[in-house]
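The complex appears here minus one protein chain, its other protein chains still in place.
Per-chain numbering from 1; labels A, B and C assigned in written order.
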Amino acid sequence: MSALIQEAPGAVGRSGGATGNGLLRYLVIRFLLMIPTVLVLVSVVFFLMHATGDPITTAFGDRLTPSQLHAKLHQAGYDRPLLTQYLEYLRALAGGDFGRTATDNQAVSQVLRTYGAATVELAGYAMIVALAVGVPLGMVAAAYRDRAPDAALRLFAILNYATPVFFLGLLLKLVFAVRLGWLPVSGRSSIGVQLELGNQTSSTGVYLIDAIRSGDGSAVADVLRHAVLPGITLGLLVAGVLLRLVRTNLIGTLSADYIEAARSRGVGRFRLVTRHATRPALIPVVTVLGLQVAGLLGGAVLTETTFEWKGLGYELAHYLTVRDYAAVQGIVALFAVVVALTNFLVDIAAALIDPRVRY
Amino acid sequence: MTDLLRIEDLHISFSTDAGPAPAVQGVSLSVEPGEVLALVGESGSGKTVTAKSVLGLLPPTAATSGRVLLGDGETDPAEDVLTAPAGRLRALRGTRAAMVFQEPSTALNPVFTIGWQLAEGLRAHGRGTRAERRALAVEMLDRVGIPEPERRVDHYPHQLSGGQKQRAVIAMALALGTRLIIADEPTTALDVTVQAEILELLHRCRTDFGAAVLLITHNMGVVADLADRVAVMRQGRIVENAPVRRLFAAPTHPYTRELLSAVPDFGNPATARARPAPGADGAGQAPVVEATGLVVEYPGRLGGSSFRAVDGVGFEIRPGEVLGLVGESGSGKTTIGRAVAGLTGVSAGLLTVLGEPLGTGRGRRRLRRATAGSRAGQIGFVFQDPATSFNPLLTIAESVGEPLTVHRRDLEARAVRAEVESLLDSVRLPRGHGARYPHELSGGERQRAGLARALALRPALVIADEPTSALDVSVQARVLELFAELQRERSFAALFISHDLAVIEQVADRVAVLHRGRIVESGTTAEVLGSPRADYTRRLISSLPLPDPERQARRKNLTALDRGSPGP
Amino acid sequence: ACTSAKNDGTPAGTSAASLTIGTTDQVTSLDPAGSWDAGSGTIESEVYATLLSAKNGSSEVAPDLASAIELTGPKEYTVTLKAGLKFANGHDLTSSDVKFSFDRQLRIADKNGPASLLYNLASTAAPDPTTVVFTLKSANDTLFPQVLSTNAGYIADEQVFPADKILDDTAVVAAKPWNGPYAVDSYDKNSLVSFTANSAYRGLLGTPKTAHVQLKYYTDASNLKLDVQQGAIDAVYRTLTVTDLQDLSTKSGIVVHTGSGNGIRFIVFNFKTQPYGSATKQADPAKALAVRQAVADSVDRAQLASQVYKNTFQPLYTSVPDGITGATPSLKALYGDQHGGPDKAAAAKVLSAAGVSTPVTLSLQYNTDHYGSSSADEYALIKTQLEATGLFKVKLQSTEWAQYGTDRVADLYPLYQLGWYADYLDADDYLASFYAANSWVNNGYADPAVLALIKKEETDTDPADRTAVIEQVQNKVAATVPLLPLLQGSTAIVTRSSVSGVPAELDSAYQFRWAELAKK
Partner (left out) sequence: MADDLLDRPAAAPRRHRSPLPGRLRGVAGLQRAMLLTGTVLTGIFVLAALSAPLLAPYGYAQLQSGGRLFGSQQHPSGAHPLGTTIAGYDVLSRTLWGSRTALEIIVGALVLSVFAGVLLGLVSGYLGGWLDRLLVGAADAMYAFPSLLLAIIMSIVISGGQSSLVGGLSSAACSVAVAFVPQYFRVVRAEATRLKSEAFVEAARVIGTGTWRIMTRHVLRNSLRTLPLIFTINASEAILTLAGLGFLGFGIEPNSAAEWGYDLNRSVADVTSGIWWTALPPGLAIVLTVLGTTLLGESLTDLANPRLRRRGPARAGAAPTPDGGAVHD
């Protein structure tokens, strides 16, 4: 979330200057680089989790006698040497098997799919809000640098960032759902729509897509109504960061020589800001925005909790408390992959914007 | 009134952290149609600021007074840029006057194609349709001498060479049919060979396009080559304004005289290094540096193919001898210097420095140890940019004394201080400057301190990598003088790296000419520069504009005749 | 598949024939052998039936799928099934399914399952389609019929469930092995589950009054509260905060039904590490007893109940909650002002009589995430109360539950918070669980006399006699205070006022069953 630390991390291989068929090679290397990242995270989490309690004692600590607990632990295999369990886990993982959750008997892959779809949907709404709010306002702020609109926008940006997601969510809920009654309090859809979408064959889990596919206009409207508050809550958080980022970078590029050069040829101010300066300014913005994905997932935990949006972030917090090793590791691995993939996509996006980058 | 540009009693001052800072104080100038007016002067004298004021490009922190009138008063009414409303100003920009910037790579937007950027100027003034604008862009690129303009028009700036970029920038300036081009150091960032081409193009701006040029430069050679009239600026004022020949022949203001005398005059025996025949005193002794088949490669990214920056170079430096290394940008000069200093590993070949062979291959660790070991302190290094070569958090005395503190552990603090003071004395720096921080010194002073540090341990070898290229000519002259003097006194061997033939001529006993990582020619300074054998050396020398309008004009005629094209 | 719940655009759209219930619970598994928790229990008790079950509002068990149960030998219960029982999928429910279910529980003994409740079951036999014979390990077990009514006693369809492993929820739902009043017809785990009345059900609870029920899961109680307040759902079962309940009770259109629950809260003294405990340097059983008694003298349960729980909880003076047969508030007359209130002087007296120097330092542990967020408030107040006597210095610490369970039995906590709710409503479950040898509390307390009494109560077939023994156990334990009962929890059900079928006053024997719910 540290938008101001603009040194783009993960700079490995970024802005390589070579040409030719380096792209494929680069893709492969980037892909392979994901593996150690995921492995490191999963391993760290594995040992940390096992060091701090087990799901069985957590579930039955005030139910069963110590000997009964031991029997259950033995039956679940948690009393074996940690290394054995670790290697077993890795072996399964290598075979693409994430295992089953310890506490509620689901395939971890299923958990990832179901809740992942929800988080993706929420993140999507948030990104839309963030882009729609952050980019144009950032441009306005940069254009009106150090004047009243800029001051107001910067304050707006900082307030977005400074207000804890749950506090903002609560306030929005009170105003728009309880006081005005315009929007639903929480959830991803109303009960009827959820039942209807659930009965669809091969649902994607992304409600908006499912609703559109169902062809039921009222269902789409219902899903969108439910998306408004969570999308805004999480979106504004990112929008604040984005606004500041766009502003800073735009101010930077606006002082570049080529802008002065364009100005010396009589190009007008509006066009300078919207065309000449924006695209170069977007390169670092896109890069940093990729990093925001991690922050977005973190913010999603709080948003999901506040709005009953049953997604991965909330589930992770839940599975952590009950020490569901398999589920936590699965979600962590997925997060790592998502973040790595996003950075990868960001690189490609940056390459599209920046003609100098050719791998 | 027929002047394209008339500046009357212009004052510009900036508000800074330290209060208002006057940059231009009462400048008056005028440029006539078809004329090339050169604006010269030391760094910070206000040349750029004056030029920017013409197009109303000053930052809002600038306060101005006086008048800047654009327009010849006949076809266009003269208008005061300083008071013109924003919309009017925009209409004037590019049409009445256009600007060519110093660094072509930063003056072009990296994410748009050349053609698009060219068309933007036309579009801003509502010229033509999209297709017409593109056609005009192609035509302009063609006219400024960019090959294959139809293809190049869709290229991005990074796909063009430095010279081509500058041509594109000039094309953009010309595209709107302006009659006045303001060129702010248009060739400083370019190699001499490329510089010559761009100067030629600017020349054509006048002949082919009928545009007047306000040329800002600090290179007297360029002035002599191109200008009709010269205005000399100093500390925000014009101190002398005269036709070019008169100025060079009979400068009136002391500052102009000083400026002209500081310019290294290539091919002028009076300024060439006067000393006994090279190698005389070092003959017979073992060379300080000996390189055979030296190869330095930089590894590619992510295991990609590596880049060979130095490719089979052989040379030697004898005790007390100064070897000048010249070549265009990227030819590998710095790389060789760093290899000799042990800062870069050697990939292949043999390099013996001070009698100790430097291993080849992945010898970084060994190298570092070698530097810290027996050769430690026997090599002095003078860096190109004196500003960055000092730790900003240490005083000059601390930095200069660092070699002593590290290597002469036996010395007490007092002794170190005394030694530092004598070093400062020897580079003619007031002792009091030792207590200052690097940013509190001028560029020339910093470079002197750099010399002092390099000499602290009385090294047998000094490597100087473009030690004066960041300095003003006048300051450069002093530093070069000092270098030569110290070298005579202490008779250390030196590897002197420069891209400026005139500088090399002044300091080097022998010269090696580097081109794309290979040495194309080497020999005594007189041999190589006086009667060059390699084509490349000849090209280098002929590209160098001489700081004397008479000689330069003569030479230009000669080359023009050589090429069989009519002279100007 | 869904007929009545078709959405008509209004967010609060539930029609009269259907009812939506909100909860913050979570489901572990729909397989009876794979879950033993309240969240799964809520669904399972509606979709599966047991041989015997407690009729609502009573702690006595009565035949449900069974038609009769008999003690046919010292170690043998014989159960006769009703005739013509079926699962919702059309399979016959016979004694073979019953045998299969119990054998399966013991065989799988899943880590999340309730198999340990069947500790006394040796084997099950099905001599004919309607007869089941349970052979026990120990004789005269009066509690076994109760055990049959717990989670461990749900009857599973042998044609659906594998004998040796847990079945996935989606597979369970697809196979429709339902034999309770309701059948699941769509299942979105821990999000939304919809039910339809099971026409095959012929049990104790009768035909459901509402054909369709949806169970909606919440993660945040305040959203649950807002939804019932806004009318998006019809009823709330487990768990709203005290503040929410108070606020809802002032809202029109909402009815808050409360009553004492069967959960209890208490402080455990670890006999080894409590002040003067057996493993401490100044081990001294008499002084240790004095410390326990002085603590018992000092706590003000009424204040805890009113300030922290707004009187939704009630003071508890024995480990058997009020409403269970045999419960007797033994500690009330023994400690404090002898009317249930605290008494500083009594505490000071007992300490000085034992020669304990004051202030006594107590390290008191509580947990943050298992017994509700009010635990922090509760223990802050206990600390305040104890320190107000001037006799104690309390070091309050908290630990997350996952670690708490391990640390507690590793004797790391001298005094600590615990809670308990019963698997079946019998006083034994509130006595043997705490005071029997090797109980799960495991605080080092063992009194042979108490053990003998518990044994006696467990095998005593005469009800009146048994109740007397149960009272004896409580009185005996109260004198030594191995654990200090504090509060008895509450049950709260919130409904829209259009919903009927929930009694105005709930008691600890009340179980929330949907069959009686109806909506106007």
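The definition used in the following text is that a residue touches a chain if its C-beta (ideal position, glycine included) is under 8 Å from a C-beta of that chain, and two chains touch if they have at least 3 such contacts.
Keep in mind it's a predicted model, so treat the numbers as computed, not measured.
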In the full complex, displayed partners of the excluded chain: A, B, C
Full-complex contact with the absent chain, from A:Val28, A:Leu87 or A:Ala151: A:Ala151
Residue of B:Gly41, B:Pro104, B:Pro403 or B:Gly434 touching the missing chain in the full complex: B:Pro403
Of A:Thr65, A:Ser203, A:Thr233 or A:Thr248, the residue in touch with the unshown chain: A:Thr248
Touching the absent chain when the full complex is considered, from A:Ala118, A:Val220 or A:Val273: A:Val273
Of B:Val475, B:Ile519 or B:Leu540, the one touching the omitted chain in the full complex: B:Val475
Chain A residues that touch the omitted chain in the full complex: 1-2, 4-5, 7, 9-10, 12, 36-38, 40-41, 45, 48, 51-53, 142-147, 150-151, 154, 158-159, 161-167, 170, 174, 178, 244, 248, 251-252, 254-255, 259, 263, 269, 272-273, 291, 294-295, 297-299, 301-302, 305, 313, 316-317, 320-321, 332, 335-336, 339-340, 343
Footprint left on chain B by the chain that the document does not show: 11-18, 20, 22, 44, 56, 58-65, 81-86, 89-90, 258, 341-343, 368, 371-372, 375-377, 379-381, 383-385, 387-394, 399, 402-403, 406-407, 428, 437-445, 453, 457, 472, 474-475, 478
On chain C, residues whose C-beta touches the chain left out of the figure: 220-222, 225-226, 241-244, 246-247, 303, 307-308, 310, 368-369, 373-374, 376-377, 379-381, 383-384, 388, 396-400, 402-403, 412
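Definition applied: only the chains that are shown with their structure count from here on.
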Centroid distance [mean C-alpha coordinates] between chain B and chain A, Å: 49
Mean-CA-position distance for chain C and chain A (Å): 39
Contacts with 2+ other chains: residues of chain B: none
For chain C, residues contacting two or more additional chains: none
Interfacial residue positions of chain A with respect to chain C in the complex: 52-68, 71-73, 75-76, 102-107, 114, 173, 177-178, 181, 184-187, 190-196, 198-199, 218-219, 221-222, 225, 305-308, 310, 314, 318, 321-323
Interface residues, chain C side, partner chain A - complex: 1-2, 5-9, 11, 13-14, 20, 26-29, 31, 34, 36-37, 109-112, 116, 166, 168-169, 186, 188-192, 194, 214, 216, 218-220, 223, 226-227, 230, 232-233, 369-370, 400-406, 408-409, 418-420, 438-440, 442
Complex interface listing, chain A residues touching chain B: 13, 16-18, 22, 25-26, 29, 256-269, 271, 276, 279-280, 283, 353-356
